[in-house]
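Okay, structure first, notes after.
Only one protein chain is missing; all other protein chains are in place.
Moving on to subunit A:
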Amino acid sequence: MFLRPVAILRPTLTRLYATPAQPSTLLYLEHAGGKITGGSLSALTAAKALGGDVTGILVGSNEQVDDVLPKATKVEGLTKILASRSPSYSHAVPEALVPLFAKLVQEKGFTHLFSSTSSTSKSLLPRLAAQLDVQPISDVTSISLESDGDVYTRPIYAGNAISTVKPTFEGIRIITVRGTAFPQATTGSSEAPVEEVNPIELSEVPTEHLKTMATESSRPELGSSDIVVSGGRALKSAKIFDETLTPLADKLGAAIGASRAAVDAGYADNSLQVGQTGKIVAPSLYIAVGISGAIQHLAGMKDSKVIVAINKDPDAPIFQVADAGLVADLFAAVPELVNKLPDRK
């Protein structure tokens, strides 16, 4: 009912605020371990959906940029890459990066800024948006450019509703993209031109990076793995969690995930949590072992192509979304499954 005045105003508003016919997008190219992240590659696909040019921005220490730049120029779909090197950029501290991003946005007249929904972008982009006085849009799952402006959809309430929004302000659209909603851009023979950009060195940054405690893993990255095997509270201990899920994950070449209950109980590392407040995954195959299926967990995996649930409680909510539910004791069923699964070629 309060929407009515807005609806009446809409034709005027949209004429006033229509996006330029040719968007010019800045894409934050995040990198980890010397590679552009899968999330950034998905964000590029999303940015291309708008049409127009997409310029990548790559920041980091001198060595990091040297390491990643040759790979970044090969990514299909980038019109140009801006590279900025500074020791103060090596840990992507938002306080250090925001002045650079703000300057580039203002000087080069970008209409859109895209990035993946990563912990780095989630920290950086809203801070930047506030300084530019614009309202950012988080975790976008679809994009369309209509005659009267750009329109985005994003999940709200742990993915239990989808909101379709349209910016009604002048100024840059700052968007984080849900990686699982867009395919990753490919690497090919292209050779995007590079422009080096002077870093902005601040006399004082209020935040200092002390150390990183990375979770070592030889497995595929959880967010982009094609198969995910996840465990819940029923795994009883960290040892049993590992002993039960590792053989299954190994056999399938899968990443390992966990429910909040398993993480809170200390069975699995925080970074493995799948759900509203953890990672959002959408693999081809998601195997939930000993997970009841709370709303918050489903929020992180219900876009998976095929969901398998193994649980001994036939009333567990996970069975309502599972394409194949097996009511069984996981300690018997999982080893049997490992035995009977065909070997990977």
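Going forward, a residue touches a chain if its C-beta (ideal position, glycine included) is under 8 Å from a C-beta of that chain, and two chains touch if they have at least 3 such contacts; residues count from 1.
In this section, contacts and distances are computed from a predicted model.
Protein name for the hidden chain, per its UniProt entry and selected from "Formate dehydrogenase, mitochondrial", "Trafficking protein particle complex subunit", "Probable electron transfer flavoprotein subunit beta" or "DNA replication complex GINS protein SLD5": "Probable electron transfer flavoprotein subunit beta".
Only one of the listed residues, A:L27, A:L41, A:I81 or A:A129, touches the absent chain: A:A129. Here one chain is not drawn; of A:S40, A:Q276 or A:S292, the residue touching it is A:Q276.
In the full complex, the hidden chain is touched by subunit A at residues 1-3, 6, 10, 13, 32, 91, 93-95, 98, 118-120, 122-131, 133-139, 151, 154-169, 205-215, 223, 226-227, 252-253, 260, 263-264, 269-271, 276-277, 284-285, 295-296, 302, 305-308, 319-328, 333, 336-337, 340-345.
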